[in-house]
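Shown here is a partial selection of chains from the complex, left in place.
Labels run A and B following the written order; every chain starts at residue 1.
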Amino acid sequence: MEPSMFLEVENEVSVVAGSKLSQLRCSRDGRDWNTLLPSSVVTAAGSSDILAVACQDRMLSVFSSCGRRLLPAIQLATPVSALHCSAHFVMALTAGAALSVWDVHKQKALVKNESLLSILPGADTTVSQSLLTQQGVPVVGLSNGKSYCFSSSLETWTLIADKGDSMVQCADFRSCLPTQDAPVSSGPLAVMQGRNLNAGRLASRLSSTPHHLQQSMTLAFLENQLASALTLQSAQEYRYWLLIYTRFLVNEGSKLFLL
Amino acid sequence: MEPSMFLEVENEVSVVAGSKLSQLRCSRDGRDWNTLLPSSVVTAAGSSDILAVACQDRMLSVFSSCGRRLLPAIQLATPVSALHCSAHFVMALTAGAALSVWDVHKQKALVKNESLLSILPGADTTVSQSLLTQQGVPVVGLSNGKSYCFSSSLETWTLIADKGDSMVQCADFRSCLPTQDAPVSSGPLAVMQGRNLNAGRLASRLSSTPHHLQQSMTLAFLENQLASALTLQSAQEYRYWLLIYTRFLVNEGSKLFLL
C-alpha cells in the first residue's frame, strides 16, 4: 500500500519586507519537510512521486516527495482551475480554458497550453470532469456528454467517448464479451464512457434496425474503441477491446463479406 | 499506374436513436469496404495510402485504403475548408484560417493548427491555392501573388515564391539553363512560381539596370531558390537550381570578385 502523505499549507505565515510568505509542510512515511513560497497557495495536488502547488501569483511549483524543487517556478497565463498529479506527471487546467501537462522526470512539456475552445461548442458547455492517466494523458469530460483526450503525438483533441453517440448505443457485441471469469475493462476509457456502454442493451430494443446496419455500427464502434484506447495509452483496455473486435470479426466474418 | 479508387458517401443513410448516420463506401482494386460515421460528411480526400473525411460535427477521420481506422476522431476547431491527402500525410485547412498536417504512419502532427493570419496582410487577401507535397510539406498560395510553405522544423511560415518580386523578374541566368535534353524543373516550387519565372526575359528589357546590380539580383534570387527548394524538401528542384547556381558562379566568377 502507498504510504499516506499529509500536506499542510499555512498562508501568510509571515510578512517580510512587505510581502506575505506561505509555508508548505509535508509529512510522509515518517519524513517531514517544509518550504516557503512568496505568495498564497490556492491549490495543491500530489501523487506517489510529486507534489504540485499553484499560488495566487499564478506560479506553479513542483516538488519531489522529499521536498526538493523539481521545476523552476512556472508562470501560468491565468489562475489554475484544476490541478492533477499522476505518477511523475502534472496537469494544470486554467481559468482561461487552457491545458498543460509536464513530464517532471524528463523536464519536458507533453501538452503545452492547449485551448479547450476547440472542443467547447458554446458558452453553455462546461468541463464536468478532468483526469490525468498514469501515462500522462489528459482527459476532459464535458457537460454535453463528450469526452476528449489531448494526444501529445497528434497534437490535437481526439474524441474518446460520446454518451449521445447512436453507434455507442446500438453496437451489439454481447456475444463477444469475455466470460465472467475474465477481467472486465477498467481504465480511463471505461471511466469516461461510464455505464452508458450497455453492450447492445438498447440495440436489442431497436429490432427495426436492419442487421447489416447494426453490424456496420458495431464494427465502427469497436474500431473507435481501439483507436481511443491507443490514444489513451491504456494497454489493458486496448487488449480488452481487441479481443472483442477479433471475436466479432470471427463470428460475423462470413456475413461481413456478403455486405 | 495507380489503381482507381471510387468513394461514395451517403449522408443520412439511417436515423438511429435520433441521430443521423452517414455511410462511406469505398471500392478499390476490386476490394470494397464501407463504414458508418455519426455525422454528415462534408469533404473527403484521398491518396494512394489513405482516405480522409471531414464531417459536419467538425470531426476528421482517417482510414487506410482497406478501410481500417488509422487515427482516432480528431476534433477540428472550425469547419474544414480544404482537405488534402498525399502519400501518408493529411492536411486540413479550416475556415478559421488554421492549418494542420499529420503524418498518419508515424501518428504524429507535422504542422499543428497554425494560423494563416501571419501571412495574410489584410482581409482582402485570400487563399487561392493550397497543396500538400509527397513529403508532407504544406504550401499555400495567396491572391497577392505570394506563396508560403510552413516549415515543420523552423516552425514558421517561409516565403517560397512572390510573383511581384522584382528580383524574380530581373534575375538573368539564361546562359546557365540546362540543355534542352536535361529534365526541366517540375515540383511544388515550379507549381507555385508558375510561368512568371521567365529566366531574365523581363531583365533583358531592363537594359538600364547596371550589370553588377543584375548580377547581385541573380545571385540573391538563386540562393532564395535553393533555400525554398530545401524547405519544400523538393530534391529534384534543389538539384536543378544548384546546377544553375554553380554554373552562374563559374561563368560570372571572375566578374563577381571585381564587385
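By our rule, contacts are C-beta pairs under 8 Å (C-beta built on N, C-alpha and C of every residue); 3 or more make two chains touch, one makes a residue touch a chain.
In this text the structure is predicted, and so the values were computed from the model without any measurement.
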- [ ] List the number of copies present in the full complex, noting that all chains share one sequence and 2 are shown.
- [x] 3
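We adopt the following convention: only the chains that are shown with their structure count from here on.
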Task: Relative orientation of copies chain A and chain B, as a Cα rotation angle in degrees, nearest 5 - done: 120
Open item on the list: Report the inter-centroid distance (CA atoms only) between chain A and chain B in whole Å.
Closed with: 36
Task: chain B residues within the chain A interface of the complex - done: 13-14, 16-19, 21, 23, 34-38, 59, 68-69, 71-77, 100, 102, 106-109, 112-113
TODO: Can you check the complex and tell me which residues of chain A touch chain B?
DONE: 117-119, 148, 151, 153-160, 162, 164-167, 169-170, 202, 206, 209-210, 213, 216-217, 219-220, 223-224, 226-228, 230-231, 259
